[in-house]
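A single protein chain has been removed from this complex, and every other one stays in its place.
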Amino acid sequence: MSEKTIVANSPAVGTPSAARHISRNEGLIFERSAPGKRAFELPPLDVPAVAPSAALDASLLRDEIAGFPEVSEIEVIRHFTRLSTWNYAIDLGMYPLGSCTMKYNPRVNEFVARLEGLATEHPLQPAEVSQGCLRILQLLEKCLLEITGMDAVTLQPTAGAQGELTGLLLIRALLESRGNARRKVLIPDSAHGTNPASVVIAGYEVQNIKSNDRGQLDTDHLREYVTDDVAALMLTNPSTIGVFEERIAEIAEILHSRGALLYMDGANMNALAGVTRPGDFGVDVMHLNLHKTFSTPHGGGGPGAGPVLVKKVLEPFLPVPRLVERADGTLALESHRPQSIGRVRAFAGNFGVLLRALAYTLAYGPGIRQATEDAVLNANYIRKNLESVYDLPYGLASMHEVVFSDARQKKHGVGTMDIAKRLIDYGFHPYTTAFPLIVPGALMIEPTESESREECDLFIGAMRAIAEEVERNPELVKTAPHSTRVGRLDEVGAARKPVLRWHPKQPTELPSGVAPKVVPSA
Amino acid sequence: MVPTDRRYTKEHEWVRLEGNAGTIGITEYAQHELGDVVFVELPKLGARLKSGQTMGTVESVKAVSDIFSPVGGEVIEINETLAQSPEQINKDPHGAAWLVKIRLDNPQEAAALMDAAAYEAYIAEKDKEVSA
Partner (left out) sequence: MRYLPKSDAERRDMLASIGAPSIEKLFESIPEKFRLREPLKLPGPLSEAEIIDFFRARAEENSKGYASFLGAGVYSHLRSVVTDALMQRGEFLTSYTPYQAEISQGTLQAIFEFQTLMCQLTGQEVANASMYDGSTALTEAALMASRLTGRQHLVIARSVHPEYRQVLATYAKQIGVEVRDVGFTPTGQLDDAALSEKIFDGAAALIVQSPNFFGVIEPVAALAEKAHAHGALLITCVAEAVSLGVLRPPAEADIVALEGQSLGIAPSYGGPYLGVIATREKFVRQMPGRLAGQTTDAAGRRGFVLTLATREQHIRRERATSNICTNEALMALAATIHLSLLGKEGLREMATQNVAKARFLFAELTKIPGVRPAFSGPYFNEFTLEFPRSVRMINAALLREKIVGPLSLGIHYPELTKRAVVCATETTTRASMERFAETLTRILARPV
């Protein structure tokens, strides 16, 4: 191995030795750079050349960018292709991640998003030459309103968290217009972390409310919590344990009777689309995660989009710009809205993501209900086949996701994180561990409608096999995974001495300060 | 048995008195609960602490815990070594990994805290709750 290659590859447990091709041991792009190599050529200038030093004062100019990559095109292709082979992905198999809704990302969506005339458009170009883009936005707005039963929508927010913040700002604006913005927002202890974080940025105080012993909102005591100081309740429905809040009408009534509003976190919309509508059961404002329910790709962590839908009373406060249809039938974006909360991001929104969500919706049409039914069927099928081996802390009916706990396995010293890591050896991505907080040692499983019966059976088989391993050979589970390119990584070292970038002179420096071992091939 | 030369809080901090000054740290029980410590946030020199109020945080990879001051006073010394080696909190929470030294407002305040025996009993109860 050359000096530049820092660590040698080590075969997976039980694999026979063989010459190790570099594809499993690809270094950083900077480590394969060599001066003078380049991967992209520009067409020649068709205007007179101007040296930057002739056009601009020397004090404004930079030296070369030290350390920037210098590689050829094939090296770029190989580098990133090799990296991609180290990832799990929906295209490979199921992600049973609860509340993430990792469903199939249709390829036609990628194709249409890249069309010339759509991918090429500048957000500030005149409306006269943007009618195609605006019609896409308008149609998506109509579809989302129909699916949710709400009255008005903004497609601006860039992700669910930004949608939550936008929704909270809308609530604040409405209550302020009524004379009192109030101070607190109620959040169940089962909520996703973005909920309380968004509340604080919106300038409200978080008041946590404990779930009842069935894992649901404590509706019996809700009336006491909803004082005149409370602006809203932020509720995920179905909840993060996958259960529909059956008393939702009562919850809405309690809030409304005190002049407070009901915000619904739409992360679990995959259990509802086509079957019921939040606008019908009392929700005043909600967001959707288009990268969840509406199939836009996660891409390793984003982009997403988090449209916010509201009842009529909140419409005047929606962020700008607003999509309007003029008398002549043309569309435009309008920024003059005196009561608007303002702008939440530059330009019109994550158009490329919105476009993909529309393509998804058009593919299903009214048949979207079938996807929801299949998602709920899959979750219940998995639940039924695992409830004899994993502890089910709450007995209520599951919708599109089911939450177990590691209580039984803990008796053998094995926790949810260990089981999750062992699941990797069976070819699956782990489920969501340690969330929601109300279930200690949670295993949160959401298969989505994209999983076939075979895939569900394979998953069930793997989980049952691991449950057996926990009893026979807990060490095997506790030290998993065994089949991946790297084993469990030292997160403690990474946090104590963060190394957050490559440095030209520091090829062998590692957080522990110890030189890395060269592991011989077996 | 935890060291008898100091007093303890329900939040698992300890304070050891030396006349008008006190040394504050977190207990063995606390570090065990936290797991590997990666970062400690301490108050600045001269900061005024109040009994029961947050004086800083200690972080593991997956969690952040508040540290509550056992007594009131002014911070007169900070353990600078923790910035470079936060893992000391795991290795020697009662000794080398002290957090701050303070000049006490009221040396009598510490008397209201648990002594070693009371703290031992307290954490034994907590352990029972968890396995119940």
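The first chain written gets the first letter, and so on, giving A and B; residue counts start at 1 in each chain.
Going forward, contacts are C-beta pairs under 8 Å (C-beta built on N, C-alpha and C of every residue); 3 or more make two chains touch, one makes a residue touch a chain.
None of the values given here were measured: they were computed from a predicted structure.
Student: In the full complex, which of A:98, A:349 or A:415 touches the chain missing from this view?
Tutor: Considering the complete complex, A:349 is the one touching the chain left out.
Student: For the chain not shown, which residue from A:76, A:175 or A:313 touches it across the whole complex?
Tutor: Counting the whole complex, the residue in contact with the absent chain is A:76.
Student: Please give every residue of chain B in contact with the chain that is not shown.
Tutor: 38-39, 59, 61-64
We take it that only the chains that are shown with their structure count from here on.
Student: Could you put a whole-Å number on the gap between the CA centroids of chain A and chain B?
Tutor: 38
Student: Mind listing the chain B positions that touch chain A in their complex?
Tutor: It is residues 36, 38-39, 59-62, 86-87 of chain B that touch chain A.
Student: Quick one: in the complex, what on chain A touches chain B?
Tutor: Residues 434, 491-492, 495-496 of chain A touch chain B in their complex.
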